[in-house]
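Have a look at the structure below, then the notes.
Missing here: one protein chain of the complex. Every other protein chain is in place.
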Amino acid sequence: MAAEMLLLLASPLAGGAVLALVGQRGYAAEVNAGFAIVTFGAAARLVARVIADGPLSAFEEQFFVDSLNVFLVALTAFVAMTTSLFSRPYMRIERSHGRVTDAGMRLYHSMYQLFTFTMLLVLTTNNLGVMWVAMEAATLTTVLLVALYRTHASLEAAWKYFILCGVGIAQALFGTILVYFAAERILGAGIGSLLWTHLAAVKADLEPTVMSIAFVFLLVGYGTKVGLVPLHNWLPDAHAEGPTPISAVLSGLLLNVALYALIRFKVLTDGALERPFASGLLMGFGLLSVAVAAFFLSRQRDIKRMFAYSSIEHMGLITFAFGMGGPVASFAGLLHMTVHSLTKSAIFFAVGHAAQKNGTQLMDGIRGLVKVSPTIGWGLMLGTAAILGMPPFGVFASEFLILTTAIAQQPWAAPILLVSLGVSFAAIFSKVQAMVFGEPSAARLPHRPALVPVFTHLALVLLLGLYIPPYLADWYRLAARLIG
Amino acid sequence: MLQHYGPQLVNLLAAVLLLLAFAMLSQRRILSLINLFAAQGLVLFLATALVASITGQPHLYWSAGLTLLLKVLLLPWILHRLIRRLNVKWDVETLLNIPTTMLVGIVLVILAFNLAAPISQLAGTVTRSTLGIAMASVLLSFLMMITRSKAVPQVVGFLSMENGLFFAATAAVYGMPMVVELGVALDVLVASLILGVFLFQIRERFDSVDTRHLEKLKEH
Amino acid sequence: MIDAALLAALAWIALGCCGLVAPRSHAFAGRVLYPAGAAVGVLVAGIAGFALFDEPSARVLPLGLPDLPFHARLDALSAFFLALLGGVAAGVSVFASGYLRADQGSPPGLVCLCYHVFLASMALVLVADDAYFFMVAWETMALSSFFLVTSDHRHAEIRRAGYLYILIAHIGAISILLCFGALQSGTGDYTFEGMRALQLPAGWATLAFVLALAGFGAKAGIVPLHVWLPEAHPAAPSPVSALMSAVMLKTAVYGMLRVTLDLLAFPVWWWGVIALAVGLASALFGIIFAAVQTDMKRLLAYSSIENIGLILAGFGLTLLFRGFGMGTLAALALTATLYHCLNHAFFKSLLFLATGSVLHATSERSLGRLGGLIHRMPWVAWSALIGTVAIAGLPPLNGFVSEWLLLQAFLFTPNLPQGYVNMLVPVAAAAVALTAALSGYVMVKFYGIVFLGQPRDAALAQAHDAGPWEKTGLAWLGAVCVALGLFPHVVIRALEPITRQFTGYGISGEAGGWLFVAPIEPERASYSPLLFLGVATLLILVAWLAVRAFYHGRARRANAWDCGFPWQSARMQDTAEGFGQPVKVVFQPAFRIEGEAPSPRDRRPRYRETAEDRFWYWLYLPVARLAERMTALVTVLQRGRISVYLMYSFATLLVLLFFVR
Partner (left out) sequence: MNLAGAAAQFTELMLAVLLAPLLTGWVNQCRAWLQNKSAPGLLQPYRVLAKLFQKEVVLAHNASPLFRAAPYLVFGCLALAAAIVPSLSTGLPLNAAADAIALVGLLALARFFIALAGMDVGTAFGTLGARREMMVGFLAEPALLMVLFTASLISHSSSLSTIVEALGHREFVIYPSMAFAGVAFTMVSLAENARIPVDNPATHLELTMIHEAMVLEYSGRHLAMVEWAASLKLFVYSCMGLALFFPFGIAQGGDWPGIVLALPVLLAKLAAGGAALALIEMVSAKMRIFRAPEFLGTAFLLAVLAMLVHVLLEG
């Protein structure tokens, strides 16, 4: 156990250090990918272990892996790997276009590894304080990457990202302190009262008032990173202006990780208060995010910005699902987490190449992709169909469960969901259709796109729509029971 | 003796902290803003040390030392260099005029105290009543960040919010476990370094560190 | 049985995937894959034919969600629609193998893939036995048909049509999804078994019914959700429009029947009134708009709306009788409904394919530039005549039989226990009669302008008749139309299992032997197409022979007389607009008419008139505007000022804190 855990966390950390030291060489990208692959291997081993002998903890309980976070670990490691594979040719082209300096590449690679490390730390740590530290670190590692291009827009985006998330995360720290405060009275001072496992054991006796106030701070804090409306403002800017691989991992992974933290606290809070206080808040914010994001979509001109808003929408949907709770809804939420990060990162890969080919991120400048490059065109089309909840892709599976449960349990929410999903479908599909079909606007560019990641992701999403492997299913079920 | 006067002293320091928060809220000049921030750090250090000596918890001394090092010496020094390099010593005009800001601040303080009151009753610590003040200073720094339009004051607000959090930790629960304290401190340090880098980049792009220039990205 | 059906669907998918082997080869797709697809279609029809009288057979596939594997079940209802699918698919595929040429936008292999996936997904919709499997198949159907519609995506209007189609289809799908949600009502059991077992409270049942009506109606094209239909059908390649109109709309009907008659074991008579009203509205609307169209495929699309309306009316009547517990009459109405589904599938696909041949021969869709094609392409013309007579509801072909049954069902309504409904029924019957008569009008316009008269365009002289593959397809569909018209008792007997399943009664018992159809009892009403046709043919032959015998068969060719007008040109014939004029005048309020008439002193007089669909202005544009306004509203949130953003989170924090207190 300890070994895999060590490898899992050490590999990206070492990777960050190494890449920072070697600097921008020809093989830096390969090294980056290599470390990512190693990390994924470690994650796979860890997953195997957890499947074999259940929840595990290591380093006197500082680290803890149960069915809830292990699948996120696997997902994170996997998407990090594929993204590194994608970023190899992509960033090389960016470099050759002179949009990035050598120093920038060095920063990019090492920060990429560190970012992976922080996310894995958030997921695996059992210590809520460390969780906060790692979350803040995740912001710090990505903020420079968002500003990688040093353009006006990217600097502005990075600045907003930094300030908003920094402030938000500070609230989360206050919340954490309050939780510690509540725990300390039962478990006594010391590290023990910050360990989630211990808290979960005694969650019923935690002081309700404190926990409710604490959860408010935590919601505002981590919710900012999840991108819940009205705390979402940093998200579209950061996604649109950063390099595409970073947009992919931000919306594919970081949001999930932040939501994961929120869920951990939700479990504690609802345990402390008898009434579903946290669940109610999550439902409300989730629904608000879905509705507002859907209406943002139709006016977008920048393609990455549009898909950033769609990420907000989907995070809202997931949050709503967890807020509803119950075996089906939580199951659906977890499934949606998985398929959303896979699909959305795949879309960002395709979008990145499309933007590179046409030399612009503005959708009016991108036309007739299937003519220019059928693989990119169909990749984008299918990815969009998937993210819009078209079967047989996995997103549909989760949306199916969420909606059917919603109308049965929260009928009032059903019309809102119906309208929002309809509006977002109308907005996104019209724009993507115009980009994919029709007469092309750009000539073929020489370079070959790296589309293996795209179609790998889409294939997985397709699989999840038609057939969920039993162990994965058990795993979701256990996690869903954990969330309640 | 100390056992008797200590808590009162802590409360006094807490009051000073709140006072400083208000002072920062009302302060127009960047330089004195930074000095106030340093003073806040100092008070925080004193409070932490005091609590440490009252409760005799070793790791609190560590965090006190950390505070002294980071908040009183390092960060103010960095900020001073920063504004010298960026030469932005001029006055900061606020988006909201000072008296209004003050009134809002007072409302915030009331809210914070109301929130903290029930919690403080539960607290087993000698310094229970200071939790409200900590929360208030956090909110006040937040307010300050909202009302300042220049980048540097926003940074200062951000850091002083961190101070408030530290104080909350110290006051409410005699400080977080050591590893967390260290982590937080590290984060704050890295954050302020990155902020510095940023300010320079922004400066060289926009020839100004006024965040009003950072309003291009929006929906039309 | 069910395994066979699933295997057939699988075979279709496999054929589609074969298309990707040689994506750019027309010969491979056209000469190998499509004929094979047709063979599978025949197979499917055969399987379904057996399954119709067989016990329902079910199968659980190891796919789908963990707690919800794909359940498939083949009962009489599914089998009936499956037979419909197979029969039509056979004809259309044979036609398609000759039809699809190089001039489409997408490579043929891709079109072939989408085409066969479309067929397979429709088959799966029909055999699905749990909500998830159903929805997956349903949306796959929508997606594949969307790609088929936009297969020639170089034209902006085709893309627009496809977009409108997929949008309405998706919103409909969401509402179907919510309907299933209401049907399982939180038990988490999504299988149809579970839903059957569940006894919903009245409110939930009604909610489910309304959602189902809206969702499936969006696919079926009932008013006011019909706007995609006249856009998508002309845009699609003709075999695809044939399949969509003939089969895909029927899957929507199937869904309605499945949910309402099977899953909702909760007969409420006024649901029937709703369905009846909506159906008749759609029928009249559709046929009135068909009468004023100038594009032959749009005309057929609107007539599809009409036929779906009639089907829905029959369905409503079924619900009405069922709600009042009149089993036999419900069986009669249901028989009429299903029979009309079958008929419409065949004659509408026949007509769409005929228009496809015309389109290929002349590359012209507008009625204003066609005419006289009966001389150039006799085969297409004569087979189209069969379809035309059938769709106009004239004896002895199949269209008449179903309308006859429907009217019979109406005739027996007035002993309902509900007074208002009794008042409503004569009006409804009148509406049906009017629709039927109007469809005769429309079809005379369609056939007369496309195939008869003088060519309105010089280019038509080069028009060629359809190729052998296309002829075969047309012949098959035409033959089925005739057979369905001449042997109704066979069909009625085949429908008996379904009516017994859902109403407890069958009407073929009284069907008066092999010669007569007598749904209730012979002295109430009877009809014998065979005798009818036999005597009519006899009389015609006798007349002809007598004339030949007593007089002579001489004929001389000369110019048309036309009251002695010397200069006769093709432009003196009625245009499509001209022929539609009376309907436009009589039903003026239904249209949104714009246009200008020339003043007597115009140098170059120009006449323009467009009759638009009011629903655009009543429903769709307002909705779009509303969405626009909402967008403008939320945009305020993202104004770019960081202090404001901070304020949002600050305010959120304070508000939450305040409410926690």
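So that you can tell them apart, the chains are marked A, B and C in the order they are listed, and the count of residues begins at 1 in each.
Note that a contact is a pair of C-beta atoms (placed from the backbone, for glycine too) under 8 Å apart; a residue touches a chain by one contact, two chains touch by 3 or more.
Bear in mind that the values here come from a model prediction, so they are computed numbers and not experimental data.
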item	value
Displayed chains contacted by the hidden chain, counting the whole assembly	C
Option from C:459, C:539, C:621 or C:655 whose C-beta touches the chain left out	C:539
Residue of C:27, C:202 or C:555 in touch with the missing chain, whole complex considered	C:555
Residue of C:187, C:422 or C:610 touching the missing chain in the full complex	C:422
Per the touch definition above, residue among C:214, C:274 or C:374 touching the missing chain	C:374
Touching residues (missing chain, whole complex) on subunit C	371-372, 374-375, 385, 389, 392-395, 400, 404, 407-408, 411, 414-415, 422-423, 425-427, 429-430, 433-434, 436-438, 440-441, 443-445, 447-449, 452-454, 516, 522-528, 531-532, 535-537, 539-540, 543-544, 547, 550-552, 554-563, 565, 568, 570, 572-574, 578-579, 581-583, 585-586
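Definition applied: only the chains that are shown with their structure count from here on.
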item	value
Centroid distance [mean C-alpha coordinates] between subunit B and subunit A, Å	31
Residues within subunit A bordering two or more other chains	159-160, 163, 167, 171, 209, 213, 236, 296, 299
Multi-partner residues of subunit B (at least 2 other chains)	115, 142, 145, 154, 211, 214-217, 219-220
Contacting residues of subunit A [partner subunit B, same complex]	127, 129-130, 132-133, 136-137, 140, 143-144, 147, 150-153, 155-160, 162-163, 166-167, 170-171, 173-174, 177-178, 180-181, 184-185, 189-191, 194, 207, 209-210, 213, 236-237, 240-241, 296, 299
Parts of subunit B lying in touch with subunit C, wherever the complex brings them together	95, 108, 111, 114-115, 142-143, 145-149, 154, 211-212, 214-220
Contacting residues of subunit C [partner subunit A, same complex]	62-67, 131-132, 135-136, 138-140, 142-143, 150, 153-154, 156, 159, 162-163, 166-167, 170-171, 174-175, 177-178, 180-182, 184-186, 188, 190, 627-628, 630-631, 633-635, 637-638, 642, 645-646, 648-649, 652-653, 656-657, 660
